[in-house]
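What follows is part of the complex, with its chains left where they were.
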Amino acid sequence: MRYVVSITRKAGLADPEGTTTAAALTNLGYREVRDVHFGRTIHIEVTDGTSTERIDEMCRILLANPVIEDYIVEEV
Amino acid sequence: MHVAVVVFPGTNCEHDVDHALSLLGAEPELVWHRDVDLSGATGVVLPGGFAHGDYLRTGAIARFSPIMKEVERLAAEGAPVLGICNGFQMLCEAGLLPGATVANRDLSFICRHVDLEVTSTKSILTANATIGDILHIPLNSYEGNFVAPESEVAILESEGRVILRYHGENPNGSTNSIAGITNRGGNVAGLMPHPERASEDVLGSIDGRVLLESFVGSLEPVPA
Amino acid sequence: MTEALHRQLGMTDDEYGAVVEILGRSPNEPELAMYSVMWSEHCSYKSSRAHLGRFGHDQPWVVFGPGENAGVVDLGDGWLAALRIESHNHPSFVEPHQGAATGVGGILRDIFTMGARPIALWDPLRFGPLADPQNRYLFQGVVGGIAGYGNAVGVPTLGGEVEFADRFSKNPLVNVMALGLMREEQLVTKAAAGEGNVAILLGASTGRDGIGGASILASASFEEGDEEKRPSVQVGDPFEEKKLIEACLDLYERGLVVAIQDLGAAGISCATSESAAAGGMGMDVDLDAVHVRELAMTPGEILMSESQERMLAIVEPGDVDEALRVAGKWEVQVSVIGTVTASDQLRVTHGGRVVADIPAASLSENAPLYRRPVARPAHQESLWGDRPSLPGEIDLASALLRLLDDPALGDRSWIYEQYDHMLFLNTIVGPGHNGSLLRIKGTEKGLAVSTDGDSLRCYLDPRRGAERIVYESALNVAVTGSRPYALVDNLNFGNPEKPAVMWQFLETVEGIATACEELDVPVVGGNVSFYNETDGVDIYPAPVVGMLGFCDPMPTEPPRLDRGLAGMAIWLIGPESGEDFAASAFSRIVLDHIGGRPQAPDTDTARAVISHASRLAFEVPVLHDVGAGGLAVALAEICMKSDVGASVDMDEWQPLFDETPHRFIAVAPDEVDLAIDDVPVRRLGTLGGGTMNFGARGDLDLGEAHHIWYHALRRRVS
C-alpha cells in the first residue's frame, strides 16, 4: 500500500522558492497569480497493513521538521 | 583526544577543520559517525559538507547517527560543541540550537567572503572577540537562510544569543541577518560561514582565527 | 519494413559485417548493443583516432599519457597529479542541470580511478546569446548543475571560461576538467591481471538509465522533432559519488585493489571488456549478481545501463572479504559480479544462460577506424579577405564600456560564486584572475591550471587559433609563477562526415601539437566531441585546452589582479602591433564584424614571454595576460579589481584594442626593473586616481566602468 505525505512550510516563514516563482510568473505575464508556495511530497510504499499512525510517526521523527513545517498524511 | 571532528557520509570540510585547528595547537581527531564513544573528547566540531547528500533536509538524517547521542551528552555536560555550516544545520535539527535554515533568498549557492559583526562574546565561539568586530569570512551554502518562529527569534535576541550577524548586505535573507547563534549555556554554537577558510594569510583572510581560538581556548586541558 | 537492428543502433552495414566476421556468426541482441555503443564515435574515436597520434607525450615527467582514464604526471618527491577533460554537450542540451551534473560526476570518476583524490574542477562553457530565453535556461541549468553536483560531492570548481555565440544555440558546449593528486604508491590502472581475480561492482544500483544514451547521443546530430528519440535522462547523485570516492581511496590505501575501472558509456559491458582487454585477459560476468534498481530488467539492459556512480574493482580472491568490509564501512553497495579468466573472452551469463560471448579486446581493438575526407571550406578564403575595417578615430571610453558590458568579458562572478572554490584550503589564486593556483600542503609545490578556448578565432583560422589558445593558457599559468607542464584538450567540432569539419579538426590538431612541441608540453589526454550540429548547422570549431602548470617552490605572494596600488608603474611586456583585429572582441562587439585572418603566433616570442612571466611572478604584485578585449580590457580589469584608476599614454587607439598574442601587463613599484633581453618592454603609465585616463583621448570613470562590468552577465540572466 502507498501513502503520500504532503509537507508545507509554516505560514509566516520565508519561502524563497515560492516568492521567486511568483515573481517569475508575473514577469512572464501571468498577472492573475497572487501568491505561490512551495511544498514537497514524499510517496511511501509500505507493506500492507501499515497504519496511518505509523507514517505519522515517521513524519514526526524524520520526514518533516516541526519547527518550520506542517504535514498531512494520506493513503493513496 | 582533545577535539572530535565528526565525519558523516557526505561531510567534506573535516580535513580543513582538522588543518586549521592543528595550526592553532589543538589536537583534532576525525571520528566516524557510527562510532559511539566520545569519552576521550573535551569538545566536538560538526564540520561542513553535505551529510547524506543534504537529501530530505539539511542535517535531518545525520541527526540520527549513533554519535549524536554522545554529542548531546557532551553538550548537556557543558562541553564546547561547534557546528559549522552543515554542522550548524545538524545542531538545529537535533534541537541543540533553535531554528532551521532554508534556501537562500536568491535561490543560488553563495561562495564568497562576507562581513560578520560580532554581536555577543558570551559563547565558546566568540569569547576572544570584541563586540563590534567585523570579520571577513567565507560563506559557502545554498541553504544558509536562517529562519525560526517569531517567538523563538525574540528569545534569541532578548537573551543575547545571536553571536554573529551579517554586516552590510544580508547575503542570503537570514532573519535579522543572523549568521551564528548559541545556546543558553554558551557552550553550543553554530554558524553558517566557515572560519577555517579564513585562518591563514595565504587564503586571503585570518579573521576566522579569533573564532577558532575562542573555541580551542574553551576546551578543557586533556586529562593526564 | 523495419530497418535492420544494427542500423537503428547507428551501425553501418560494413561495421555489422565486421562484427559477424569477428564472431564467426551473427551477434545476438545484447552483443550487437555492445558493439554498437563501443564502436560509436563517442567511445571508439573512429573519425579522430587516426590523427590523435600527432600529439607528443614522451617527456620524462609523464607517467601516463592518453589511453588511461586520466593523464598522470610526476611532481617529484613521490607526488603525482592526474588530469583529464571531458565534454557533456549533448546530454546538457537535453537536460541542462542533470546533463552538466553527470558530466562532473563522470570526470571525477576518471580521476579517482587512477588512485588520485580529485582536488579541483574547471568548466569551459559555450552557449547561444543570452537574449534568447532558451539559451538562458540552458546556461542557468548548466551552471546550477555543476554547482549542485560539484559542491555536494566536495570538489571545488576553481574556474573555467565562457563564450556566447549564435552557433552554440541549440548546441551548447559543456566541458569539464578535473585535477587529482596522489602519492605514487596509490597509482592504479584499469588492467585486470591474474586469472581467478574477482570483479566487484561498487556504488549505485543499476537502473534503466540512458541505455545506449550518452554515447549514441553524442555520436549523432540533433534535428528538429528528435525529442522522442532522446533516451531517458541520467540523474546524478553526488552523495553516492562522494561515498565512492572515499571508499575507493580507502581501498587503494589498504592495497586491496589490483585494478579499477569506472563505468561510463555502455556501463558494465564497457568496464568489464576494457579492464579484461587491458590486462590481456578475459572475464566471466554474472548479471544475476548485479544490484539493480528496477525489477525485470533484461540482460541487455543490465549490461548496457549507464547508471551513474559505479565502479568496477578487480580484487584478489583472498582480499574480497576485506574489500567488501571497507566498502561497507563507507556505506557503499557492492556485488561480486565476475572472475578474471585466461580465455580472452568476455562471457556474460544471466539466469544460467550465456547472453554474450565475445573476444574482450574486439570491442576496442577492432573498432572501426576512418580517414574521412578533408577539404578546406569554400568560404575560408573569402573570410580571410573580409578584414575588419577600422574607423580612424573612436570614442575610447564608450568603446571600452561596450566591451566591459559583454557577458563574456564582464564579471564572471555570477558563475563562480555559485561554485565552492575554496574547499580543501588549497586555493591560493582562485577564480577571477588568470590561471588558478593551488598549493600542495606540506610541500613548497604549487599547481596552476588555465582552461582556454576561442571558437571565433578558431573559426577564422583553426590552426592559428588552436596554437594561440595553447600559448594563452601557458601564459595564464606562467603569471602564477608556474611553468607549463602538461596539457589536456577537448576538441568540440561539428559533423566529421563533412570534409570542411574534418579540415577544421586536422588544422586544430596540428596547431595544438605544434604549440605543445614548441613549449615542450606533453599532451596527456583529451576528448573529441563530434556531431555538434543542429539542423545542419555546425558549431564553430571549439577546441578547449586545459594547461597544467607546476612550480616548486611556489611564490609566497603570487600575483593577483587586486594587488595594484596607487603610484605603481604599469608595464606592457611583449610585442605591440596595433593590427591584430580579426576575431578580436573589438571587431565582434564594436564593429559587429566577423572576418579576417588572425595573426600567426610567434614561437620564439611566446617562449620568451612565458618564461619571463613565470620569473616575474616571484617579484611583482600584479601580472595579467592580455587576451580578449586587448590591452584596454586587461588594464580595466586590474583597475577594477585593485580599485584604483590609471593614467596611460598611447599615441594611437588601435594598440589598446588589438589582440596581438604573447603579451602581459605587469604592475610594480617604480624601482623594480622589468627589462629583459629578447622581449619588448614598455612603460605604459601609472596607477592612481579614480578614472582610467587616456591622456588626450579622455577619461573613463572607474565607478561607472565597474558598475557596467559587474552587471554585464548578471543583468542578462536575472
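Order as written gives the chain letters A, B and C; numbering starts at 1 within each chain.
As a convention for this text, a contact is a pair of C-beta atoms (placed from the backbone, for glycine too) under 8 Å apart; a residue touches a chain by one contact, two chains touch by 3 or more.
Computed from a predicted structure; not experimentally measured.
One representative per chain kind is placed here, while the whole complex contains A x2, B x1, C x1.
Assume only the chains that are shown with their structure count from here on.
With centres taken as mean Cα positions, chain B sits 28 Å from chain A. Mean C-alpha positions place chain A and chain C at a centre distance of 40 Å. Distance from the chain B centre to the chain C centre is 36 Å, each centre being the mean of its Cα atoms. Among all residues of chain B, none touch two or more other chains.
Residue numbers of chain C whose C-beta contacts span two or more other chains: none are found.
Those residues of chain B whose C-beta lies close enough to touch chain A in the complex are 56-57, 60-61, 64, 92-93, 98-100, 102-107, 145, 147-150, 152, 173, 175.
Here chain B touches chain C in the complex through residues 9-10, 12-13, 15-16, 19-20, 32, 49-50, 52-55, 108-112, 138, 140, 142, 194, 196-197, 200, 202-203, going by the rule given at the top. Across the interface of their complex, chain B is touched by residues 9-10, 12-17, 20, 62-63, 65, 67-68 of chain A.
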